[in-house]
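What follows is a single structure, and I will ask about it in a moment.
Only one protein chain is missing; all other protein chains are in place.
Note that the chains take the letters A, B and C in the order they are written out, and that residue 1 is the start of every chain.
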């Protein structure tokens, strides 16, 4: 399939490579041009602009860091929306707001294009290994059409709704649940380590983050802390729109701010645990 | 093995039955006498007092609701501590404070008895089905000695430390993690249901509590709310002793109090979710 | 002085009347035209547009409900910025973001106009009675120039900085302190009333809000709850920008959301107390 692919960051680069390996014809675009050049030798065409990446493709995938980056690539003059052929489908795989998903759905409909929201769960290593979990929402025929691409990118696709924003709600809520697990593990770890035992963290539950926390290994980042702050902000915005008080999300928000103030912006988002450790007077790994 | 068993409540009754079925000779005691009588036909001896339940046994198991109930049964004149034979072992399986575990360890040592803390994870149905997870701490020889009993009661025993209170710390921390999962699921459910989709809760993760929450089925209680409040209080006490701020545990504490003020004391502890629902203006199941 | 005055709501109407009474020549504008008409008989000129209200004036005062309303009136084609004479001063008295204050300062500078931020403390009755407290920041000569107007509008002007956004920071922080006082009083009231005494609230400290809370008199609103939510949002935005965790502000945010979900949008912002009451199972005033 001829596929436009915008966004070759930590996640997108592994995903694009997997699509190329599977035989799809990719036109790639990345704002920092040098990252895109590396894909030429793998067989991709390198576009000069986001608009050019959408010319003549059957499907367009965007995998960018936030709402603004997606808006800049898709909406506005000279962007992908203008050059994407009628009848084509845009699979938005970035973690963005439900509000942007609604806007994109309407904008594509006006151009007789289709929009599917398909954000993913998984870190860069999962993206590279094609082990992502994909949460897809949109017209079912369009999701079916994207399914061969999703099969190359992830290990499982969850269909959640006919309306694209639902996938963003699910993704954001999922990230919220991960952050609360991180925070509760951090508090739990601080407690057991000061109360004299840390064997709980040998338990198989929550293996990944419990291990990171127990070993204070917050670098290198699998998912950078400012991105976690951003997703939390999207959760809080959604909660405000729906008038749903979420005290745990608020608590996580303040943890992220404290972590930013401690210059942890290059660390993994699980480094919010450092705030619990500092408050408990735990300075080093046991 | 000749075993004394004190506490035939929702958890203890299933456990005692399993021990009898496996061929152990039980002397049972329960404060409300009628519950004990029912075990006579199954082959147990019914003791008149906690002290009598400990006479001549190799192992004593206590499965009671809180610190005070354990103190009342074991410590003090005429209680189990006085009649338990030297060389015998007391396996304390109740969820109690680490501080009480320390006191019991010392008290038994003074009498040349042994103490193992072995609190469990699992609801009454798991107790009845011998599917409990047992967290054991104490002298390893004594845990080995109790292992045949634990094998009858649970599906797995985790050894955590030579010092009994460590098992209580692990159990309390485990309950803390469960309550934070409940609270975060409740907030997440409130969000997705008001933001227009609830498919997240079809996901296989966190199946049990997510199902209870999504269906608003907080009764009948698997674990009553006031017991959850009690365990949370023990976590907070431990945290205060260790000078570990635990904002999530504090948040859960306030949820429990709100639930008590809404007369939810007969509901399952997961009914703290009702507070999130009320705050979000969600009155009924979708 | 010839003064343009935009925004004749609960606050602005009393303020405009006081300026007219003091002999100033007012050109007034209000989006809902009927509210403006009422000022014609008092001697004001009624403008057809925000732009017209700024023509030929020495000072322009804006007293609007939020950032968007100020942007709509001042910035953009045909708005006040275009018609305000060079050398004139705009006193922005609305409670808006520090970010908007920065933008306004720059926009006016480009037009050789001056900008003073002068948000106020006080409810509509204080506005009508000329008892406002005014927090002013900007070039000191320009504040001096506005002083005769401020003297008519308020009982005291606090000068905080040469840079306008500082006044907005002070105003927003002040509102934050008021909301935390309301919340802590609400919790305190819930405690004392359930613990059997309510005499604390006869104390002279915190008289106003303590009285409102003790009597559950949240209507009519002095300051509507959604405006409180808005100001809290501005505080949180400022805190995020500065990387300052503010758990109390987050707590207040969730109280506001809960109040919105309970349909309290017409009540006074102190009605967040109702959430504390509901959670504590207090349904009616004692």
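Side notes on the structure shown:
Convention: a residue touches a chain if its C-beta (ideal position, glycine included) is under 8 Å from a C-beta of that chain, and two chains touch if they have at least 3 such contacts.
Keep in mind that this is a model prediction, so the values were computed, not measured.
Within the full complex, the chain left out of the display contacts the shown chains A, B, C.
Within the set C:42, C:106, C:129 or C:242, the residue that contacts the chain not displayed is C:242. Here one chain is not drawn; of C:61, C:166 or C:225, the residue touching it is C:166. Of the residues in chain B, those that touch the hidden partner chain are 233, 239-240, 243-247, 250-251, 253-255, 257-258, 260-261. Touching the omitted chain from chain A are residues 247, 254, 257-258, 261-263, 275, 278-281.
For chain C, the residues in touch with the chain missing from this view are 98, 158, 160-161, 163, 165-166, 169-170, 173-174, 176-177, 180-181, 183-185, 187-188, 190-192, 194-197, 199-200, 203, 235, 238-239, 241-249, 251, 276, 279-281.
Simple rule for what comes next: only the chains that are shown with their structure count from here on.
The angle needed to superpose chain B on chain C by their Cα atoms is 180 degrees, rounded to the nearest 5.
With chains reduced to the mean position of their C-alpha atoms, the one farthest from chain C is B. Between the Cα centres of chain A and chain C there is a gap of 39 Å. Chain B and chain C have centres, each the mean of its CA atoms, that are 53 Å apart. Counting only residues that touch two or more partner chains, chain A has 239, 243-247, 251.
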